[in-house]
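Here we show just some of the chains, and they stay where they sit in the whole.
By written order: A, B and C. Residues from 1 in each chain.
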Amino acid sequence: MHKIKSKYDIFKQKAHIIIYGTSTKAGRYFDLILLALILLSILLVMMETVTEFDFKYHAELVLLEWIITGFFTIEYFLRIISINKPWKYILSFYGIIDLLAILPMYLSFFFIGTSILSVVRSLRLLRLFKILNHPQFSSQSVQLRKAINASRGKIVVFIYFVLIITIIIGSVMYVVEGKQSGFTSIPAGIYWTIVTLTTVGYGDISPVTPLGQFIASFVMILGYGIIAVPTGIVTAEIAKTVQRDSNHSHIPCKDCGAEEHHDNAKFCHSCGSSLLK
Amino acid sequence: MHKIKSKYDIFKQKAHIIIYGTSTKAGRYFDLILLALILLSILLVMMETVTEFDFKYHAELVLLEWIITGFFTIEYFLRIISINKPWKYILSFYGIIDLLAILPMYLSFFFIGTSILSVVRSLRLLRLFKILNHPQFSSQSVQLRKAINASRGKIVVFIYFVLIITIIIGSVMYVVEGKQSGFTSIPAGIYWTIVTLTTVGYGDISPVTPLGQFIASFVMILGYGIIAVPTGIVTAEIAKTVQRDSNHSHIPCKDCGAEEHHDNAKFCHSCGSSLLK
Amino acid sequence: MHKIKSKYDIFKQKAHIIIYGTSTKAGRYFDLILLALILLSILLVMMETVTEFDFKYHAELVLLEWIITGFFTIEYFLRIISINKPWKYILSFYGIIDLLAILPMYLSFFFIGTSILSVVRSLRLLRLFKILNHPQFSSQSVQLRKAINASRGKIVVFIYFVLIITIIIGSVMYVVEGKQSGFTSIPAGIYWTIVTLTTVGYGDISPVTPLGQFIASFVMILGYGIIAVPTGIVTAEIAKTVQRDSNHSHIPCKDCGAEEHHDNAKFCHSCGSSLLK
């Protein structure tokens, strides 16, 4: 009895290394296969929503769906049993998504039409961001993330400003254009303002009165200037990280380990010992 | 009699501190509650314009409108009596907006349909810009405002240039395309040019003749280049403020005069002597 | 006889100073009045093209048109007689535009419908660029012009590249989508490609086949990246001029007059004499 328990422990340990780890070959292969299966499962859900395709290959699609759901179910339970604190995983963001990804198929036994909820599976794509931690990309994505984080304060101020402008212009356009032009309500006016300010311009709602078109022209030229602001913010921050990368030596101080020295620095800025030795 | 007067004076003083000041707790709470009420009042006006919603909850909406209008009326009179020079407030930008925000509801007793003018209330949203003076955002918004102010000269020159181009292209397109393509007049042609140059592209008016489409292609590629100019202006200015504020101390080393030290550098990168003495 | 000739000479000289010069008060007023009349004349042509407006005020518009045409005719002849080499003016760019601006009205005696050609008058707006030489704007517009000139080489290379891509994609989309989707010919396909790449997106032509939509998605993401290039070029150049302005002292060397010294330069980079004396 003890021996069996031990075997099960070894199995759990192995499963943990393969599923959660990335240091072994098997662990890395598991990650790759999982990503491939996630992509395939999303492709399947996509194909099912294309009416003509679903009409022709419905049986095959459903079969494949069940196979993949099977795999995901096994993965889900392996994840639970191979971890020390199962509830932490179950209640984590990815844990919930993993459950939601398999649930709709089982629910489809009891309720009709729940298989459409498999769409939630696309959230599993978020696991693909893990790849960005791969050494080949990590320096690039770290630089980008830094620049975006540094811009956050300004971007929040900017979006706050844009939203206020948007509500005011949306209200004005509702009064000026009125219901017959498609500006059926103030929220519709705000929707139109966002569509215009961001230069998307669907054309589903567009001003028809001369005054409305005049205000619209003004909004567009404003949007022209406004689009420059987030671009300017992000560009300035990226330029800073890019330049910092080229202006600073990446060799850490041998005494204290401090980094980000100037290219031609002779002494460590943190401990003062020579960098040239 | 004197005592009553004095009591009223104290009340006026207190009201002034609460309404106009931000240094006391009550003053800050008043600001927050006012902002919340402004947002709520705008939400109400919005909801009223959504036909289905208004149909169902008309009575409730009107009741809430009156309650908020009541609050705003009290606030308006408190603002007048608690200030030393009431006319200065009444005739100020915010004073007029505050009056316009409550007037339409009272006018609706005498005239039908004036309640739509409550839309003017959305201008009270401008008071929300006050939040940007909050320490958490102020450094960010000051930086942005500086960069935008510094770009103003160039932006004016740029918009002047764009407007002239716009009138010329709008006139040409009117002649080339003519009334049957939707280019019903030169102003319509100018409207189309702005819609195209800013890359909004509603599609409510679009060229149909080969020559018109050729000119349109040219305008779009021009717009491509032109959109780069305001972005470039704003980005350059933001980059300047960002770099000026970036992580280098501007204090030169006292021993060798070297500059561009890190903010938290303790030793000069050039001669190794302490920066902290 | 000699005296009359002399008087005419004085008149010619005076006219020359007023019309071509900007140093006297009269010369500057003349420029301002001319710009106002040009703007008014363009407004008139615009108003005439708005059917409802023209219907109501046709007589007034025509009268005003003739008055302005009269002014422009007098100005045209004064420009000719007050200059030493009249043919140089007559055959110059502005000379031809000035003539084309008045001709259509006189031709309307003989031919019907030529008054629409008054649209050509909008080209007189180009004279408004003169204002940009005004000291208040000149430094800004010089900076912008410098940055745009410096970017020209790269922009030409870029547009060359974009045009080749455009022709190839336009041809491919014509074959993929075909006539029934609005891609009636290869030029139409190229027009669509430009509309899409520049993110204008009218929607007058849009892909309907899955393959076409897939290629379109690819083109849009390409356009996303491509729009970054001219912006990057112009921004980099503007940033350079902006930074040069802030990094370099504008005080010329007292010995040799050389400019563009560093802010903390102690010696002239051209003659080596001290800048601090």
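Keep in mind that, in the parts below, contacts are C-beta pairs under 8 Å (C-beta built on N, C-alpha and C of every residue); 3 or more make two chains touch, one makes a residue touch a chain.
All of these numbers come straight from a predicted model, not from anything done at the bench.
Each protein chain is a copy of one sequence, and the assembly as a whole in this entry counts 4 such copies (shown in place: 3).
One rule holds for everything that comes next: only the chains that are shown with their structure count from here on.
Taking the mean of C-alpha positions as each chain's centre, the chain lying farthest from the centre of chain A is C. For the pair chain A and chain C, the distance between C-alpha centroids works out to 44 Å.
Separating the centre of chain B from that of chain C, both taken as means of CA atoms, is a distance of 31 Å.
Of all residues in chain B, those touching 2 or more other chains are 187, 199-203, 227, 231, 233, 235-237, 239, listed in ascending order. Within the complex formed with chain A, the chain C residues making contact are 199-203, 231, 235. Residues 42, 45-46, 49-51, 116, 119, 122-123, 125-126, 128-129, 131-132, 137, 139-141, 143-144, 147-148, 155, 159, 162, 187-188, 190-191, 194-195, 198-204, 227, 230-231, 233-239, 242-243, 246, 260-262, 265-274 of chain B are the ones that touch chain A when the two sit in their complex.
Against chain B, the residues of chain A that register as touching in their complex are 153-154, 156-158, 160-161, 164, 167-168, 171-172, 174-175, 184-187, 196, 199-203, 206, 210, 213, 216-217, 220-221, 223-225, 227-229, 231-233, 235-237, 239-240, 260-262, 265-274.
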